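Take a look at this one; I'll ask things after.
The complex is shown incomplete by one protein chain, all other protein chains being positioned as in the whole.
Going in written order, the chains are labelled A, B and C, and every chain counts its residues from 1.
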Amino acid sequence: MLTHMCRWLAYSGSPILLDDLLYKPQPSLIDQSLHARLGVETTNGDGFGVGWYGVDAPPAPILFRGVGPAWGDLNLRELARSISSPLFVAHIRASTGTPVEQTNCHPFRHGRWLWAHNGAIREFALLKRDLVLAVDPSLYPSIAGSTDSEVMFYLALTFGLHNDPVAAVERMVGFVESVGHRRGVADPVQMTVATSDGDRLWAFRYSSERDSRSLYVSTEMSTLHEMYPDNENLHRLSDETRAVVSEPLGDLAGAWHPVPESSYAVVQKGADAVGAFRPRTS
Amino acid sequence: MLTHMCRWLAYSGSPILLDDLLYKPQPSLIDQSLHARLGVETTNGDGFGVGWYGVDAPPAPILFRGVGPAWGDLNLRELARSISSPLFVAHIRASTGTPVEQTNCHPFRHGRWLWAHNGAIREFALLKRDLVLAVDPSLYPSIAGSTDSEVMFYLALTFGLHNDPVAAVERMVGFVESVGHRRGVADPVQMTVATSDGDRLWAFRYSSERDSRSLYVSTEMSTLHEMYPDNENLHRLSDETRAVVSEPLGDLAGAWHPVPESSYAVVQKGADAVGAFRPRTS
Amino acid sequence: MLTHMCRWLAYSGSPILLDDLLYKPQPSLIDQSLHARLGVETTNGDGFGVGWYGVDAPPAPILFRGVGPAWGDLNLRELARSISSPLFVAHIRASTGTPVEQTNCHPFRHGRWLWAHNGAIREFALLKRDLVLAVDPSLYPSIAGSTDSEVMFYLALTFGLHNDPVAAVERMVGFVESVGHRRGVADPVQMTVATSDGDRLWAFRYSSERDSRSLYVSTEMSTLHEMYPDNENLHRLSDETRAVVSEPLGDLAGAWHPVPESSYAVVQKGADAVGAFRPRTS
Partner (left out) sequence: MLTHMCRWLAYSGSPILLDDLLYKPQPSLIDQSLHARLGVETTNGDGFGVGWYGVDAPPAPILFRGVGPAWGDLNLRELARSISSPLFVAHIRASTGTPVEQTNCHPFRHGRWLWAHNGAIREFALLKRDLVLAVDPSLYPSIAGSTDSEVMFYLALTFGLHNDPVAAVERMVGFVESVGHRRGVADPVQMTVATSDGDRLWAFRYSSERDSRSLYVSTEMSTLHEMYPDNENLHRLSDETRAVVSEPLGDLAGAWHPVPESSYAVVQKGADAVGAFRPRTS
């Protein structure tokens, strides 16, 4: 039930060719979709997606999602060589339950917002109706797929994602936990989440049992510039460039540091923020 | 909104190779998926499905559904040459709204039941939440896709499809109409429906505005045997064999007669039944 | 056999959002993929493709190709809103023979070259081996699919497409005709073709029986600017902007003129060129 073992990557900073982050690191996110060649522990072959904001600030991000394994998708490979973006979210999926369909592929989009999730709501079939009923009726018709992840997104939107993202996600998790506990589900939530409005990027790491999936933020560029004065790729990137990933990409020592258990990170202009994540039941 | 223009075919009688009904008639249902070659008015290229009961009475029907156009599906062509069934339902889909995904392809299945629909619930996005809320909570988690057709199926199951199929479908339609009227939707329901429990086959033709999609039942085999004494294909089929279709197949004069507006037909052992269809609001 | 009835569109000029040409005209190329809604004579639901050159002159064009109907492809719709290009080729496919697979979707690409074809080589199965044998052995391994169209492309490459595109296509057609005649095929070639190296765009209209599929070039922009002084969309486009299409798009009177039977057109910087197309057998 908790074998959802997706992977995701979120990027914010200097506009970059998707190829540079999706394919070029060794190992890359796309490599991670194919278990066999890396010795890591899972295959993520049940679809994939990328959502990106354009360089010229369009009103909504663009989505490209497919139901086959990312490692074999020729269109993704082509597009990655063609599209530059200052802010994007990519996801590779491993499903154990809900169907492998385009509407179940992350990231999900609503208006300007993107949402990607790694983890699961335990006993989702048991809780789903109560959770969906709590989604704002005006948002309800926009739910297109059947995943727990998308319901979490619409609950967060219901609880004010537009106004105060951290509080909204805390309320969402608190609500899922309270519904779960009412139904006898011990540790209902397991998640890392990336969400963005095209301006800032939020990352969350939390699980009801306080044993969450891994999450890493790239080290500050200024530090990396000092550590690797000869690495030209790094010097093309602005000081404010960051990536957040479920597993480290590439092999640059010191490039990643883990996001602590039960916390969130905000990647934004100026200083980034990190804080404790506390589910709210009010 | 009402441009859902699917086609379906349901068969009950002597076990027959699917190929004999899906491909061999001229025109066939598969031909009807491809508008261009026939001069009929629509393309039904947004997925397809077949659900069949085995010769040896298995507990549940088998489903084969695909998201591409039926006319080009090599697997469907292969299976049709391989599978015989005494009772099956086939459907080709034309979507204008809900996604082209396997879970949105007809027929839908629940336990021993199959369900295929041609038509639409008008303003479904507006009505969906109210409709889904009325589905029995124990059935709710089984809803896998996002179509109006599947919600109609689960409402019918909620209203007693297992016990009294005609009454259950009448209650379902009455309920959809009452929800629609409450929300200001003038003529909420447009439908022909085929449903079966593997034993009997029910067909419904109804629309709120009393201007329903076409529906035809094959003429009694005994009549056809008399009309075409030299047609060996017909003589292989038992007297109780029937097909119900949204559009006539093949070119056998006298082989089909229309199901009247606002009525239902039951294909079963012994005499078939036809009756008036009256939505119920109790 | 000759029911391949694809459609294509090629564009060269001011960088334009793909959406503006693929979706916005009424009717659009994507509309043309779905027969039913337009009353035109075919459905083109057997895959599609777009190949585009970037604004910043990359070494090779980017391809996006899919095997489902273009009308329902959500990714194509998303990308069209996101990608601008000064030169692209789009194609929607109707197959009657070769499989519906990504490698059989147009446009085909080799190095900097794109190639899209509407038409067929008659009795291709009979002629294929002789044709493929004539492809330069160094090019042979790059043939990825099984269509007549791709073999025509590789023959044209073999016959010097890089150096003299018109002569190379004339030699290709002459060769196919001579192989066909040797094998008793009366009128072997039916084609309109678009090909480009990212700099210029060539369009060909020819058939062995001199009864070719239609082909249209957009009227000179300066003329359109005079005809429609108030049309802002047109005024954003440079004087050298042209589109070549298998069927007129949109409803702008005077916007299209037919390419004559057995001729070719070159869209390029400076004056465009038109000439007679004469298959060569030397």
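One rule holds for everything that comes next: a contact is a pair of C-beta atoms (placed from the backbone, for glycine too) under 8 Å apart; a residue touches a chain by one contact, two chains touch by 3 or more.
Note that this is a predicted model, so its numbers are computed, not measured.
*Asks:* Of the residues listed, A:L34, A:V50, A:L157 or A:V189, which one is in contact with the missing chain?
*Replies:* A:L34
*Asks:* One chain is left out of this view; which of B:L9, B:A70, B:I83 or B:V267 touches it in the full complex?
*Replies:* That would be B:I83, which touches the missing chain.
*Asks:* Out of A:D46, A:E78, A:D148 or A:E170, which residue would touch the omitted chain in the full complex?
*Replies:* A:D46
*Asks:* What residue numbers in chain C mark contact with the hidden partner chain?
*Replies:* Output for chain C: 99, 101-103, 125-126, 128-129, 132-133, 137, 140-141, 144-146.
*Asks:* Which parts of chain B face the unshown chain closely enough to count as touching?
*Replies:* 54, 58, 62-66, 74-75, 78-79, 81-83, 102
*Asks:* To test your reading of the contact rule: which positions on chain A touch the chain that is missing from view?
*Replies:* 5, 34-36, 41-43, 45-46, 67-69, 72, 74, 94-95, 99-100
Quick note on the criterion: only the chains that are shown with their structure count from here on.
*Asks:* Report the inter-chain centroid distance for chain A and chain B in whole angstrom, where each centroid is the mean of the CA atoms.
*Replies:* About 41 Å, centre to centre.
*Asks:* For chain B, jot down the residues that touch at least 2 other chains.
*Replies:* Residues 99.
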